[in-house]
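Note that this complex is displayed minus one protein chain, with the remaining chains in position.
Here the chain labels run A and B in written order, and each chain numbers its own residues starting at 1.
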Amino acid sequence: MSERNYRLVAILMFVFLGLWALISLFPYYFQFITGFKGIEEVNRITPTFWPDEFMWSNLDLIFSDETNVAALLDTLLIASANTALAVFLGSLAGYALARFPRQAGGENMAFWILSNRMFPPVAILLPMFRAFDTVFGSTDNHISLIILYLVFNMPLATWLMMVFFRDAPRELEEAAYLDGYSPLRAFFKITLPQVVPGMMSVALLCWIFAWNEYLFANMLVGSNVAVNTIQTPGFVQGAQKLWNLAALFSLIAVIPPVVLFLVLRRYMVRGLSLGVVKG
Amino acid sequence: MARVVLDNINKIYRSRRGNVHAVKDFSLSVEDGEFVSLLGPSGCGKSSTLRMIVGLESVTSGEIRFNDAVVNDLEPQHRNVAMAFETYALYPNFTIEENLGFPLEVRGVSKQDRKKEVRRIAGLLQIEDVLDQKPGALSGGQQQRVSLGRALIREPAAFILDEVMSHLDAHLKFQMMIELRRIHQSLGRTMVFVTHDQMEALALSDRVAVMHEGRLQQFGSRDDLYHAPNNVFVAGFIGEPPTNFFAVQPEEADGRLTLVSDDGATRFQPSDHRAATIRNRGGNSFVVGIRPQNLTRVADGLENSIAATVLLNEYSGERSILTLTSGDARLQAVTASGDDVGRGQEVDLFYDPDDVLVFDAETEDLLV
Partner (left out) sequence: MARLEIEGLCKGWDFPVIDRMDLTVEEGEFFVVVGPSGIGKTTLLRLIAGLEVPNEGRIVLGGKDITRLPPYKRPVAMTFESYALYPHLSVFENIASPLRARRLPRAEVQQRVMDVARLLKIDQLVARRPAEISGGQKQRTALGRTLVAEPEAFLLDEPISHLDAKIRHELRAQFHTLEALRRVSNIYVTHDYAEALSLGDRIGVAGPGGLVQIGTAHEVFERPETLFVAEHMGQPSINVLDCELTSENGVLFARHLESSLALPVAQPHVERLNGGNVGRVSYGIRPQYVSVMEDGENLRGEQHVVDGTVTLFEPLGTYAILIAEAGGATITALSSPEHRYEHGESVRLVVDTAQAFFFDRDSGKNLVL
């Protein structure tokens, strides 16, 4: 390819990507400005692309309502607890499948675990509902959702962690045994650090799933425990359709995943550069 | 068939953490049909150079020419070079025959012609009996030969071989070296071979380009590198066991110039013309290099010697290697395998003044 053609292609590429970025970012922009509009402006027939006046007081309206704050905190608790459990248990199970495939049931077991993600989620709704209701007396609590989300996050975490552990050199572990570490200590000191980058991606995936889940949360919880995905539509289900608050609340709900991603990304990148040993 | 010319090549890798100048003002001309090795320790820039020749890496400045045609901007597939990789890079689910025929298939050669070519190459490499097997069933040496065969089958302008022997056992490596040399003799193609192993480079090539820290240190035949190494690095890198070095000062007595080690314990007599060069040049500090093979326990007509104390006598089959001390310096010498001189013994090591290499202490360049 000649130098000129190359430059032309590069320019076209940038134009295309720029347009793409605009299209992708527009909903966020619109959500942002809607969140700070007054209710009258939101309900105008012709939409405005810049608020007449930024209603910063909308923030007060959101945070002065305890149920909104509780919903955010409940979601945070459920997503984090669920992620911690999924990653911890998934790492142990993934390690077993990677290092002792025969004792752990082999490829079939690994596939069976993954296949739990293949049936329609609704299929387990009724049995789970019954089960939680029987055990906890009600489904409207944190623990029900934490356990329920494990049904989806555990197979993913197990499968991915298995792949990461398989790629981690076995010799490092053996070297650790010869240094005198018991298998459990070698696992935590040597093997686990090798898969931290992978683990961070798994954690992020699990956390985001739990943070954004709506269907099960809607069925199981609602009065004692609220989550943000149920809380958001609440703003427009009453007599007054508070679109501006709905937009602002969901905008706030986007912030934690973004922060989490930025924090975890550092570990992911650092982990990747550790792999460079050639030369 | 091609002459490969690298003209003042530079390669700079730019990154946020700073630029890495991997190849510096590198010029080299490989004649048509010549076998040239790029030799150097890891990180010396030889792999970057090779990747630029093949087109896998862009050239920061300078020109690469095949038969006078500049190829800097040609994509790898249009350069008509074949490359064999360190890691074989065979397709695991193809048979050996399919692996070998693949480059021809891509070029639309008919099935019949393909079969004929594959047989010919397989015969050359002596892998006819494994043609229907998959790579997994082959030994390392056989896989390496298939990988070579896949490069050879294309009849390209030049062959590029990247560390193709580093995974082979010493025993097998030796056979492969001789085989590859034969193949080159019978095909007469231009070949560029990259390695960090000086023995492979010397055994295979007509000329060797020694690289260090991105720069070409010397380009020459085995005899050039061995008898007239350009600098301390080349002298130390070529030859096994490595060359002995001493920091020395010239001393004049009775019209004779002697080079005395800094601790005063070891004295070397350079050849007359080197002594003259040292006198002309003046200066007070030099480096003497002498190869372990050129220090012998048998006088055999040699008049000059140094005294040393044996530290270690390592038997290695065909020969033994002595590690000795002379003053504060440690040195090695090669002796006959039957020599049973042991630790603590004092010995005289004889040498020919012509074999005493003298380098400038500051620039580390050979005095000529």
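Going forward, contacts are C-beta pairs under 8 Å (C-beta built on N, C-alpha and C of every residue); 3 or more make two chains touch, one makes a residue touch a chain.
Since we're looking at a predicted model, the values are computed, not measured.
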| item | value |
| --- | --- |
| Omitted-chain contact residue, chosen from B:Glu63, B:Glu240 or B:Asp262 | B:Glu240 |
| Option from A:Ala93, A:Ala176, A:Ala226 or A:Leu245 whose C-beta touches the chain left out | A:Ala176 |
| Residue, one of B:Ile178, B:Ala276 or B:Ala299, that touches the chain absent here | B:Ile178 |
| Interface with the undisplayed chain - residues on chain B | 41-43, 139-140, 166, 169-172, 174-175, 177-178, 181-182, 185, 196-199, 202-203, 222-223, 226, 236-242, 291, 293, 311-312, 314-318, 321, 323, 332, 334 |
| Hidden partner chain, residues of chain A it touches | 169, 171-172, 174-183, 185-186, 190, 193-194, 274-277 |
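Keep in mind that, in the parts below, only the chains that are shown with their structure count from here on.
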| item | value |
| --- | --- |
| CA centroid of chain A to CA centroid of chain B, Å | 54 |
